[in-house]
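Partial view: only certain chains, each at its native spot in the assembly.
As written, the chain order gives the labels A, B and C, with residue 1 at the start of each chain.
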Amino acid sequence: MDAKHILYLLRKSPYSSSNAVEALDSALVAGVFEQNVSVLFKDDGVWQLLDGQRGAAIERRTVGNVMQALPQYDIEQLFACEVSLNERGLQLEDLALTVKPLSLEEQRKLITRQDAVVND
Amino acid sequence: MATLHLVNSQTALQSCLDVAADDDSVLLIEDGVYGATTDVARALLVLAPDVEARGLKDRIPSTAESIDYDQFVALVETHKPIVTWC
Amino acid sequence: MKFAISVHGAPFSSSAAHSAYRFAEATLDAGHKIARVFFYHDAVRTGDSLSVAPQEENTVIDRWAELSEKHEFELAVCIAASLKRGVINDEARDRYEKPAANLHPAFTIVGLGQLIDAIAGADRFISFGA
């Protein structure tokens, strides 16, 4: 089967439910299966990127750590919504992962290139 | 091919509209249908059973087209990718 | 066309299971094929055979079972998501020394690879979120 363009559109905060960490697990597996994977953090999903998380404080896996595994699974197209970052006062140096900020127009183009979009 | 946006909550609608292209289709389902009761400056589709369950039949403006599941499937045939906003 | 469908919300707690079922039915009526329905996140609870649906409300599990049998597609429940949410098959029952298993026989426990496999092999992927 040919590799597909799959975008993970991650919009949920890291600890409100298990969805954030489960969606990241899914992205990692898509990487293992050698699909053409992109990840876009948007809306409350950008909180997943924040450095210094410590899930142990509430007995949960640290989402920031799971997220940091993405590049090790050859997932290198990592994006964040510029507007979502700005609204939350998040600078790129506050983040635990190197992501490329995208304008709304760039996000529109990113979505158009996909075969499938997986949400959290 | 144009994208189909599936919106199933009212809070997600704005995020969807921010990135939807003009020739994309936006379909509101489940609680997303409440989004059609407010002014939105683009064409919207709503899923009829979800509108009916909520008693919104008379509150959806004529600019929003009501469709059934068969028409929903037809939309999926002619669009790619399908993006879910929840 | 071949469709891959994922479902993310639990029955009763979200509308995702109901919407996905109606969509799957319409898909098959239109002559399409379904590669696999993948139940992830809270939607793994759809495969629980112990739930008792209230009168008037949808008993979506039996209808999923009928639809999948008739049209020969897989009802796949994600293992990582289902263990912690208490949906287990006989193998998990034995392994974790639980008193019973509760996975409905029409459903299969699979890994996340089966989601990616379904997406890769389908013409369209659609998810019913929560």
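In this text, contacts are C-beta pairs under 8 Å (C-beta built on N, C-alpha and C of every residue); 3 or more make two chains touch, one makes a residue touch a chain.
Worth saying up front: this structure is predicted, and the values here are computed from it rather than measured.
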item: Per-kind copy numbers - full assembly in this file; value: A x2, B x2, C x2
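Here, only the chains that are shown with their structure count from here on.
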item: Contacts with two or more other chains, residues of chain C listed in rising order; value: 8, 125, 127, 129
item: Sites on chain B at which at least two other chains make contact; value: 80-82, 84-86
item: Interfacial residue positions of chain B with respect to chain C in the complex; value: 6, 8, 29-31, 47, 49-50, 69-70, 72-74, 76-77, 80-82, 84-86
item: Chain C residues within the chain A interface of the complex; value: 4, 6, 8, 40-42, 80-81, 84, 111-113, 115-117, 119-122, 125, 127, 129
item: Chain B residues within the chain A interface of the complex; value: 3, 12, 15, 18-21, 80-86
